[in-house]
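First the structure, in the form of structure tokens, and then the observations on it.
Yeah, one chain of the complex is gone here, protein chain that is, but the others are all in their spots.
Up next is chain A:
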Amino acid sequence: MNKRKLKESSAESAESISQVQKILRERFCHHCAAGKLFGMEQQYRHLLELLKRTMVHGESNSALIIGPRGSGKTTLLNHVLKELREMKQVREDLLEVHLNGKNPFLSGLLQTNDRVALKEITRQLQLENVVGDKVFGSFAENLAFLLEALRKGNRTSSCPILFVLDEFDLFVHHKNQTLLYNLFDISQSAQTPVTVLGLTCRQDILELLEKRVKSRFSHRQIYLMNSFDFKQYIKIFKKQLSLPAEFPDESFAEKWNNNVQHLSEDKTVQDVLQKLFHHSKDLRSLHLLLMLAVSAVTVHHPLLTAADLQEASRQYSTDSKANIVHGLSVLEICLIIAMKHLNEVYDGEPFNFQMVYNEFQKFIQRKAHSMYNFEKPVVMKAFEHLLQLELVQPLERPSARAQREYVLMKLLLDSSQIMDALQVYPNCPTDVKQWAASSLSWL
């Protein structure tokens, strides 16, 4: 009886747990779709008004949305577009051209030159069926065709077009900035109403524009800065983690939300968040942390705990190179220590394999008790393994002429990283540890 009851409840909770996982994962991974906006109400209104004016009054505009990576530029735009599409008047009229990006965006990463970009614009405006099966002979024809199309329209009767240029800074490098000039020129002349929106993370974007292009750009810049403080950050954390009201299992949702509330007041959780906040205000990093934490939630462990978050934070902040060092053999560790000493002795000057080998030989002969004296080819093999792992890097490209032993190298590890890694290295011989601590200890 008791068992059955337990099973029932566990089955039920398994259901809701998978629901939780699904909802939260969607929220963390597709940050633009359903996520809420934080700390950008003003920018939201600005952009919405701007686009509304284009759609309703047929006013041409141009604007840039500038903000560091993960500050929610695309999210902002998607929210505005979603709201616009809900307005009946606009929905029927809006034509969108997205260059680059998620779904149909024009992106500097995809449209690597104006020719490709123009083709994409033609495709998205569905002008190609006007031309029938006529294949555009040349870039020039294509440009002339598109300009002609846009020139035909006028403010009051043509469908307004929204051009979204993702990774705007990459379009700047196109030859003569032809595309940008033409788009901005259209937005400044009495043709088809267009709004040109650029998304970029570069703060110096205006300096990249050619003077004629710059003059035609309206200089509307919408900055997204992650300008919230830690209190708001905690709020965001709570909102991101709590379940929506329409969650099927209400009691579970209540339990979960209460737990989240408790977590947000927990000291250790706040420490974890504080640390993350100090590193980056980017919401994507928060999502990543929460993602790691949420994946620890199972039927037997239905609610998040502070420990989960701590663990996630630890995983999140571990040093990647130090992680690699954990997996090395003792011989390889010894070589790295030798390099470290060489770096200290010669103040960061580059070294070659022969120097490292000599240093290693000194250690073997004078100090080492537990170490085996490896032959030179074996040591060379170990050294090459380090090279492959990119813990060591040659100064120049390897040439056929230079003997392998004498190619100059640099160590890509900081001494602090090496020491940290040695601390956690399993079964590290004590003499190696001592040697690592002091290059002079063997004397």
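Keep this in mind: a contact is a pair of C-beta atoms (placed from the backbone, for glycine too) under 8 Å apart; a residue touches a chain by one contact, two chains touch by 3 or more; residues count from 1.
Following the convention adopted for this analysis, contacts and distances are computed from a predicted model.
Chain not shown in the complex: UniProt lists it as "Origin recognition complex subunit 1", one of "Origin recognition complex subunit 1", "Autophagy-related protein 13", "Tryptophan synthase" or "Serine/threonine-protein phosphatase 2A 55 kDa regulatory subunit B". Across A:40, A:150 or A:199, the residue that sits in touch with the chain not pictured is A:150. Across the entire complex, the residue among A:24, A:40, A:77 or A:125 in touch with the chain not shown is A:125. Touching the missing chain, out of A:23, A:37, A:201 or A:389, is residue A:201. In the full complex, the hidden chain is touched by chain A at residues 45-46, 49, 56-60, 66, 68-69, 89, 92-93, 95, 114, 125, 127, 130-134, 138-140, 143-150, 152-153, 155-161, 176, 178, 181-182, 185, 188-193, 201-204, 211-212, 214-216, 218-221, 223, 225-227, 275, 277-282, 317-322, 348, 390, 393, 410, 412-414, 416-417.
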